[in-house]
Structure formats: structure tokens, C-alpha cells
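Quick one: the structure is below, questions incoming.
All protein chains but one are shown in place.
Should a chain be cited, it is by its letter among A, B, C, D, E, F and G, assigned in written order, with residues numbered from 1 in that chain.
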Amino acid sequence: MKQVFLQLLQLSFYFAEKLAADTSNIIATRAEPAVFAALKDLFPQAEYHALARMVVIKRERVSKPKGLVAVLTAGTADLPVAEEAALTAEIMGNRVERIYDVGVAGLHRLLHYHQQLEKARVLIVVAGMEGALASVVGGLVSKPIIAVPTSIGYGANFLGLAPLLTMLNSCAPGVSVVNIDNGYGAGCCASLINQLD
Amino acid sequence: MKQVFLQLLQLSFYFAEKLAADTSNIIATRAEPAVFAALKDLFPQAEYHALARMVVIKRERVSKPKGLVAVLTAGTADLPVAEEAALTAEIMGNRVERIYDVGVAGLHRLLHYHQQLEKARVLIVVAGMEGALASVVGGLVSKPIIAVPTSIGYGANFLGLAPLLTMLNSCAPGVSVVNIDNGYGAGCCASLINQLD
Amino acid sequence: MKQVFLQLLQLSFYFAEKLAADTSNIIATRAEPAVFAALKDLFPQAEYHALARMVVIKRERVSKPKGLVAVLTAGTADLPVAEEAALTAEIMGNRVERIYDVGVAGLHRLLHYHQQLEKARVLIVVAGMEGALASVVGGLVSKPIIAVPTSIGYGANFLGLAPLLTMLNSCAPGVSVVNIDNGYGAGCCASLINQLD
Amino acid sequence: MKQVFLQLLQLSFYFAEKLAADTSNIIATRAEPAVFAALKDLFPQAEYHALARMVVIKRERVSKPKGLVAVLTAGTADLPVAEEAALTAEIMGNRVERIYDVGVAGLHRLLHYHQQLEKARVLIVVAGMEGALASVVGGLVSKPIIAVPTSIGYGANFLGLAPLLTMLNSCAPGVSVVNIDNGYGAGCCASLINQLD
Amino acid sequence: MKQVFLQLLQLSFYFAEKLAADTSNIIATRAEPAVFAALKDLFPQAEYHALARMVVIKRERVSKPKGLVAVLTAGTADLPVAEEAALTAEIMGNRVERIYDVGVAGLHRLLHYHQQLEKARVLIVVAGMEGALASVVGGLVSKPIIAVPTSIGYGANFLGLAPLLTMLNSCAPGVSVVNIDNGYGAGCCASLINQLD
Amino acid sequence: MKQVFLQLLQLSFYFAEKLAADTSNIIATRAEPAVFAALKDLFPQAEYHALARMVVIKRERVSKPKGLVAVLTAGTADLPVAEEAALTAEIMGNRVERIYDVGVAGLHRLLHYHQQLEKARVLIVVAGMEGALASVVGGLVSKPIIAVPTSIGYGANFLGLAPLLTMLNSCAPGVSVVNIDNGYGAGCCASLINQLD
Amino acid sequence: MKQVFLQLLQLSFYFAEKLAADTSNIIATRAEPAVFAALKDLFPQAEYHALARMVVIKRERVSKPKGLVAVLTAGTADLPVAEEAALTAEIMGNRVERIYDVGVAGLHRLLHYHQQLEKARVLIVVAGMEGALASVVGGLVSKPIIAVPTSIGYGANFLGLAPLLTMLNSCAPGVSVVNIDNGYGAGCCASLINQLD
Partner (left out) sequence: MKQVFLQLLQLSFYFAEKLAADTSNIIATRAEPAVFAALKDLFPQAEYHALARMVVIKRERVSKPKGLVAVLTAGTADLPVAEEAALTAEIMGNRVERIYDVGVAGLHRLLHYHQQLEKARVLIVVAGMEGALASVVGGLVSKPIIAVPTSIGYGANFLGLAPLLTMLNSCAPGVSVVNIDNGYGAGCCASLINQLD
């Protein structure tokens, strides 16, 4: 199995041709509807995931599901990035469990999911505002955690800088971090970890 | 009752004279032992609190204790700032309860103190690293919380910038923030709140 | 009395349903008219406060007014944030006095209100530009002050960073700070303080 | 097997007592010789690793080695952080291969190790200056990569900010990042990943 | 030969008149179609390069081509800036070879062009994201390299700050840097170097 | 009259010779005692002002005093910078009035000096912490104000960045700003203004 | 003579009424045409200066012209800010000489104006990009200089931060700085200086 993932920022014909010559699966992230329309013409099997702003073009079967990837969000506003992560992990052949809206300001909601967290092989924690969720989850479970800061917030959030710094300074061991809003990268990291034999 | 609090950054004789003419209590923060020695000569009743780096000169009785001020820290390295806050609140006439080393990476330790947190009238939360403790406490109790970021950390902590941003972006209502390492300011805020009739 | 406050950044149907199942008061902040329209369909009693960009849905009576919360602004451009703070405090059951446009460049206007400031139990100071008002008010009255920097300004204001730093470095004791433009948070803090027995 | 890892920033007697009561392994990072001397008195089996500035106290056997953790550095100045990562992984029960001084300015040196990189289950890439090594390694192997920026550099390096941003923006999938100079955190992450069944 | 290059940010009539009085070649960078339309009226020979957003007005012959300027990009999204650099160098009388889409995540693609890189007299390396390409190229060839960071990226890219810092900290000798997205400046530098006798 | 002012950062013999050949007055700022000692050997009339860390070498008479320059400070810790400004203005031939320790947290102290402020032709306002004094003075008097932020403070003061931004964003007209701790520059500006006919 | 200057960021009816009650001159800066239209209804004598985006309402005669204020710009793109400064100075009763487009990259153009610079009593230097003009002018003339950084530039200009820092660090004595794009503030400062007896 071989896959091509691309982070489409500009769609040129040259590029489309190269894609067509390949037979692997394709993910186009941050894709506006117009990008989907253009890809749909070339690849009729293309699907659009509006919330995640992703186009997924499945052209080959991926390996059967392995361990579980859990994707958590602090709030509902973090869903687009979380879906980008979850869909990326899924198309790479992982089973994904979504545990959304479990931010630390309502701690008991998160504690309620404690057992489900333990079942995951790797966790993706998506959070904006102050991004404290990654540290709390890291204190609850001894699993690899990929933290994704989001640009949700305002003022001294500085477009995601606040949760980015929070996550980089996490006092919980086992937390590593990807770029702000980089659901795609988190999905890749989690998949590579989950698919280790 | 009238009190003079000073944030001594430079100790001049002129200043000392002014202090001597007054009869209120004095706090000197960030005071190295040499500052203490100089003050001790002028005010024999001066006491030195080494961990908090504070000199306290009690010259008048303060009002009898009112509600409780709780001071929490995430780690043991946050103790000097926490002690500055606690001692400031105490000399201003408040009862203070210290709940130290309850950072979010070991959540159950914090939850263990839940009932005691409910007994406080106002809470001071002191945390460095990623500073997530303020949000978690803010989610547990419906009380005014004064958050104090500390400069404990390294790298992308940027001398306390990380917990400062975390606390300013807290998703928990009721959290307001003072300057990095400003235990004195937090003690003043908590005291003003606690002493409201 | 129980209240649900939400900082609506995305309005989903799932979310609306959850709100409908509850019977507490609701505040939706940073709500564009379209958000109001959507909420109005679900909650006919919803009211829109255009200046504060807030939707308020009153569904239960809040406790009778206690002490006074004073809300001050430096300029007229700070009014939207100040109104968000004032309305938040009001729906949480506080009496609010608005003292607007008393910036430090016209000091005598502020001094004129000195007696009224003394009557408040807690003060919210809203200021953009250089944000010096919080320090001056903190020097005039010995009350808890919640300072709210606003993003009013340009150039080296850096979208509110300048007044944020000013307020965090305030030389007046008793000043604590919330996020830039966070009128809602300031209202919550002031209410929690004002409602202490 | 249970282990206690601590990031010793202040060593108090209270703390030492708590440690003594436990029987798990201990790592003290950023430990100056004086810290080692103090710990040596309490734990005669304590060992000091001068380059990594770590004290290691082995009190229990860890599970037998599993897959391989590769630790790479761009330059020789990155060695202290790399050794902190490598020793942390080793005491947690991992086999570690060190591949040092393979920065991108001498690309052929890195390419020479290509086969060895493929044998690792997870890679830790430690780099200061511009931190480009993580991206290049991420392009060569399809394995989870933990990138550790170091504070090696000067001027517009801004104490490690430059390689931190480089690594967060890596165009290679599979790269996640820990705090500047955080060898300990990278070792923990790699160990958690490597020990997945 | 004398040339006038201008970085048109505002097009006034006064300015156009001054241009008309001159007989040298003109480059207008960052020119929207409306700017082209306005210039086309005054200079019928004006040409528009849409990808580079440049207007080129050739009014005199430039010296015959000298050594080769190679222009490389890491990704396809960097093409507009690369084309601005390449066109600037061409109108100043240089032969330009374009080697696009050779980012470090696919190292073998870059190595494939190694011999062509050696033929250039000076290289312009255009890269966004983490900007690692400049260091890798600097390690491959012993030629002057003008590095151009682009604002391609998101989150902790900070509009080009990340590749700017990467390039300034390059561990490869021979790399100097121009402003973010400054293809024009890179073209000027490369031309001045290439035209040295 | 001609004067040479120098901001001595390195004292070389070559430099000293040049100075000796001249007959104008000399100011050496940020001069440690060792610098004074070296200059004293060459210029026996050199005087050392320890608080301002300045060496003053008077070798010619300056014009008789003109209008008054007022130098204000917010706190006592700002005195070294204020003295640098005051001494610079004095050696350039200005009468200087010092009004120290009139920060905004004790507003009545400042208001007490209102009449004296009105007598000055130009004012220098020196303040660290949050630097609010410049705005308040600018609101009281209609005179040119040179604001000097100082690096007095800690945490989110960022070595003087906070008062620098405060002063640049001052809502009071007539305030212009020099570099952090640049008493010398403020003294020059004030002198140039005061000596206008 | 009394004047009211306002920096209109929001135009409310309340505000307009207050203005109407007054009889002094009014300047509205950063005024879009819609603001002008609204003011024109209330004040028929209102004039709009499109380049400076200013509304000027003259209702009283200002004192007869005194010394000369020179306003310089580095480029043509700096004209809007320069015109805001020049118009502000003019309505406050100053004679203004405009010397535009004399940036340091074409030094001889600036030197050509040397004599005219000497005739001014105070100079306003407006520059974006790297803002070097203030230092060069400060080296040429011994007059008070108000430097205004503009947000003209891109990339590492950071919306005017680059010229702001340049001007604050100017090695020429006599240069003080106002906020980015603050032509109004520069005009006020220059007028206060120029009108000193």
C-alpha cells in the first residue's frame, strides 16, 4: 500500500495530472468547495467533508484496522481541526474514536470517559483557548499523546500561540505537539504510531 | 488600620527615613539578605522569610481574620511566589490555607482537596510550566480566582509567558490574572476581595 | 439559581437542543445578528444588545441585587466591551453603574466621579490605547479592580497587547486582569466577587 | 514495574523523603553536581551523567529491551540534550542507538546512516541552529519522529525559537515536537511509543 | 545600460509622468491587474506576468546573458515569489534556470538536480513552511545562495517568520537572506553578483 | 559653542586621543567606575555621577540658562535614568527642575506639583512598570513631553517593553518617546527644544 | 484659542451633539467618506482631505503662523500619514513645508534639500520600510525631530514594527518617536514645540 497525501494550497493543472497518474489515496486539506469541484471533475469518486474542509479520494484499499486512535476536543469550535485529524487517520487505515467537547472547565465530563481513553493506543488532543486539556489527559493515561493547538480564541490567544505554548510546556510526560490547526499532521503521527507492529 | 506596602527595588536612606516616620506594617518583597540586614538595623522587629524573599515589619495589629484565602501551587518550584502571596495576605489580616503541589499532571491529588477548596472565599492559584491549574480549579469551584503565572520552566516557557497566556485564555469563568511572579499583587487582590463586607 | 453562559463561536443544532433542554439563563457573546436570528427562532424571549453584540435569554429570575458593580471606560470606543461586561454582571444579578469616557488624558473628568467610585463594591475598568486608566483608578480607591484591555488602538498597540501589558504591570495594588476584549469574563469575575456574603 | 521521573528544579528534604519511601527508578534532570552530591548521600546507588546533567537512581529492573530508539543530533553541541533523551529512554527499558553529528549541511554523512535509521521503531531528532534535520529525516523514513529543538545558536536563533518553529512547520509528515532542550520529554514520548505492543 | 525598478505600492499620475520621461526598463511588483491596466495605457509595450503579479516594461536592451542564475523552490505554492525573482533577474540581463518543487521532504528529487545546481553561478532558494531547503542546498554546493523565505504556511509559521529564522540560522556557509516574499530583492542581489566581472 | 556627546560603549586609546584633540564638553554614559578612572587620567577635570553612571568633562562654558526643563519620575527606581537625562540637559546649558517619585498610583502627589509643571518649557517623564505617568502628565499640561520608558519591572514588563508600548500609545497629544532607559537621548531632545529661540 | 481634536473611531450622535456645542476647530482622523458625510450634515463647513483621510472643520481663526514645520517622507507610499501630520500642524496654526520622497536609497535627493531643512524649527520625518531616514536627517540638522514610522512594507516589516524599532534606536540625538502611522500625534508634538515662545 502506498498513499499520497497532499496539503493543497494551490491547485494547478500540472499538479492534477501528476495526481491522476498515481493510483494511491489522496487527501486535500483546507480545501474550499471550489477546490472540491475542480477535483471532482478529475476524480469522480472524490468526497467532500465540509466540517473538516477536506477532499478524500479513495482509490485503493488500506490495511485492515489496527489499534484505536482516540481524538478528543476541548470545545465544539475545535471540531474542524479534530475532524481533519480523524479523517486523516481513518483513510490511513486506523479505527478512530471521537470524544468531543470534554474541556477542563467541566472536568467531570472528561473523567466520565476515563475508561475509553485507556482503550486507545494513541490519543490526539485538540484544544484552543488555553489548551490545558493535553496536560490533564497526559496525567490520566500513560499513552503517546499528540497535542494539536487550534486557533480558537481571541485577544491574548494570538491565533493559537497560547495553546501552542501550553502544550509545549506540558508537565505531563508523553505529550508531543504539532503545528497550530494541523489536524492532518496529527493524524499522520498517530497513524504511524498506531501502525507500529 | 492603615498599612504601607512597598515593593523595594532600591533601598535608599531617604526611603528608610520615610518608613521610620510611619507606624504602619511594612512588606519588602524580592528582598535579598542584605536588604533584610539594612532594614533590621532600623526596625529591630523585622523578620525575614527566606523562601518568599520577604521582609515583614509588624508595627500595628491588623483586623481579626475573616474568610479564608486558599493558596494553591502546581509544583514545589512555585513555592517562593506562593509564599509571597500567602504572607502578604496574612499580614493584611487574612486567614490563609496552603494547598501546595497539586498540579494537573496528577489530577487525583487535586480532586482530593475538592472540599477544602469549597471552604475558601477566594483562591490564589500559582503555577509555572504550562499553568493549566487555574483553569481546572476554575472548573471545580465557583469562587473568585486570582491566577499567578510563575517563571518556572524553560525553553518555550519564555520566562513565564506561557502560563501567563494560558491563564489569560482560561475557559473557566472567574479567573483573573496578575503579573508573572507577582505573589504580592495576588495577595493584595485576594485580601481586598476577602475583606469585602 | 443556575446559569449557563456560553461563548458562541459556532452554532450547531446539537448545541441548540442542549440549550433548549435546560431552563437557566443564557448569554451568547460576540453574536452577529445572524446568530441572534437563529436563537430567536428557538427562544422567542431572546433579546439582542447590538452594541455589546450579545444575545440574552432570560428564563429564570436571578437573586435580588446586592452591592454595586461599577464599569468604567477610558473612551467611547471601549463601549462594546464595557457593555458586554455590564450586561453579563446584570444578568447574573448585580446592580451596575456605568461611568464611561473618563480616560486619563482628561483627568478632572475622572476625579469628578471619585465619590461614586467609592460606592462600588468592585470595579471593572475597560481601556484600550495605552490602558493607563486601571492604574489611576487603582490609586484612587481601595477596592478589587478587574481590568479589561481592549483592542482599540493601532500600530504599536498590537491589537490590545499594549493595554494588556500596562494593566499586568500596574503599580496599583488590587488590579487583576482578564483577556483582551473579554467583557464577559470581567463580568463573571466581578459578579463572583460582588456576590460573596 | 512502576517508575518515578522527576524534573528536579529545587531539592527539598521533604521531597527527598518522599523519594526514599518509593522503590522505583528515579531520574533527576538538569542536575548540577551539588544536586548529585545531595542525592548520593540519600541513595548510594545514584549515578551522575555529567554531559546530560542527569542523576540516575536505579532501584528496580525495567522490562527487557523492545524495539530500537534512534537518537540523532545535528551537531556536537546538541549532545547534552541528546544524552538526556537517550538516558531517559534507556532507564525506561529501551535499546537506544546514538547517531550524532549528522546535520544537513553535510548531507552525505546523514545519507550514510539511511539503513540504520530504517531499523529504528521511533526516532528522536535533536537539533539547534536552524533545526532542519527533523524535516530531512522525516522525508527519509516513515517512522514516528520526536523532534527536540535545542537552544544552541545565537542572534536570530532566539534561544531555540528558530529550530522550534522550523520543527513545528516541518513539511514532513510524522514529526511532532517537544519543548526546547526537553530531552527528558522526548525520551518519555519515544519510550511510550516504543513500548506499545 | 541604466534601469529603473520600482516597487509600486501606490500609483499616482505624478509618478507615471516621471516614469514616462525616463527610457529605462521598468518592473512593477505586487501589481494587481488594475495597476497593469493603468500602466498599459501609458506604456503599450507593458506585459503582465500573472503568477508573479509583475508588470514588465522593456524599453531598452540589456547586456547579453552572463553566468546562470538558478531559482529553486521547495513547493509549488512558492512559485509566485520565485517567478518574481526569476523575472527580475531576467530583465536585468541574466540567464535563469528554474528548478521548482524540490523540497527537503522528498530529498531524492533535489539530489537528482545536483549537477545542474553546480552549473549555476549564484542560486536563489525560495521556501516557505520551515524553509529548510536553503541549508540543504548550501551543504551541496559552494556557491553564493540568496535565500527567500515565503509566507506560505499557517499557524506557527507566523506569516513567514519561521522560514526567515530558519534561513538566518542556516548552518551552511554562503547563505544570505532577503525579506519574506521579496523575490524582487533576491533577483537584484543575484543579478549584481552574477554580473561581477 | 560646540559640544561632543558620546555614548561610550567601548573605550579605546584611539578614541581617547580624538577626544583630547577636541575642546568641547564630553558626556560618557553608562560608564562603570573603571571607565571613569581611565578618563580621569586623561582629563583631570572629569567628574563621576554614580547614580546616573555618567562621566562629565566640562571644558567650555555653555550658553546661559534659558527656559526650564522639568524631569519627572514615577518611582525612585527610575532615578538613574532620570539623572542621566537631567545631567545631559544641564551640561547642554539648560536649567533643570527634578520632580521625582510622583507615580500615578498616588495621584494626589502629582497633582500637588501641577503649578510647577506649568512653569516648564518642556518635560521629560521617566517611568518603568506600566509607564502610565506620561499620559497623565500629557493630560495635565499642554507642553512638549519626552517620555522615557525604563526597564524597571519584572515578568510581563519584558525589560521595558510594557512602558514603551504604553507611552507610544498615549492618548495624550504632545507625547513623543525615546528608547528604553535612554536618558541621554531624552536630555538631548529636551535641550534642542528648550533652546529654540 | 482653544481647539478640540478627536481621533474618531466610532461616531455616535451623543458625540456629535457635544461637538456642536463647542466652537473650536475639529479634526477627525482616519475618517472614511461615510464619516465625512455624517459630519458634513452637522457641520456644513467640513472639508475632506482624501489622501490624509481627515475631516477638518474650521470654526475659529488660529494664531498667525510662527516658525516653520518641515514634513519629510521617505517614499510616496508614506504620503497619507505625512499629510495627516502636515494638516494637523496647519490647523493648529503652523506654516508647513512638505519635502516628500527623499528616502535614503537615493541620498543625493535628500542632500539637495539640506538648506531647506536648516530653515525649519522642527522636523517631522515619516518613513516606512526600514525607516532609516530619521537617523540620516538627525545627522544633518541640529533640530528637534519627530519620527513617525509607517506601516508601509511587508514581511519582516511586521506592520511598522521595523521602522518603529529603527527610529527608537536612532544613533542621532534629537530624535523622538510617536506611534506607527500616528501623523496626528506628530503634528501635535511639532506644533507644541513650534509654538513655544
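Annotations for the structure displayed:
Definition applied: a contact is a pair of C-beta atoms (placed from the backbone, for glycine too) under 8 Å apart; a residue touches a chain by one contact, two chains touch by 3 or more.
Since this is a predicted model, take the numbers as computed values, not measurements.
Within the entire complex, contacts from the absent chain reach the displayed chains D, E, F, G. Of the options D:Ile152, D:Val175 or D:Cys188, the residue whose C-beta touches the omitted chain is D:Ile152.
Residue-wise, the contact with the chain that is not shown comes from G:Met129, picked out of G:Val69, G:Ile99, G:Met129 or G:Cys189. As for the chain not pictured, it touches chain E at residues 5, 67, 121-122, 142-144, 146, 164, 168-169, 173-179, 184-186, 188-189, 192-193, 196.
On the side of chain G, touch with the chain left out of the figure occurs at residues 74-75, 103-107, 129-132, 135-136, 138-140, 153, 155-158, 161-163, 165-172.
With the whole complex as reference, residues 75-77, 79, 152, 154-157 of chain D touch the missing chain.
FYI, only the chains that are shown with their structure count from here on.
Within the contact network of the assembly, the step distance from chain C to chain E comes to 2. Repeated interface, listed pairs B-D, C-F or F-G, reference A-B: C-F, with more than half of the contact pairs matching by residue number.
Look at the CA centroids: the one farthest from the centroid of chain G belongs to D. Mean C-alpha position of chain D lies 40 Å from that of chain E.
Each chain gets one centre point, the mean of its Cα atoms, and the points for chain B and chain C are 26 Å apart.
Chain centres here are Cα averages; for chain E and chain F they lie 46 Å apart. Among the residues of chain A, those touching two or more other chains are numbered 75, 155-157, 161, 164, 168-169, 179-180.
Pairwise chain contacts in this structure: A-B, A-C, A-D, A-E, B-C, B-D, B-F, C-F, C-G, D-E, E-G, F-G.
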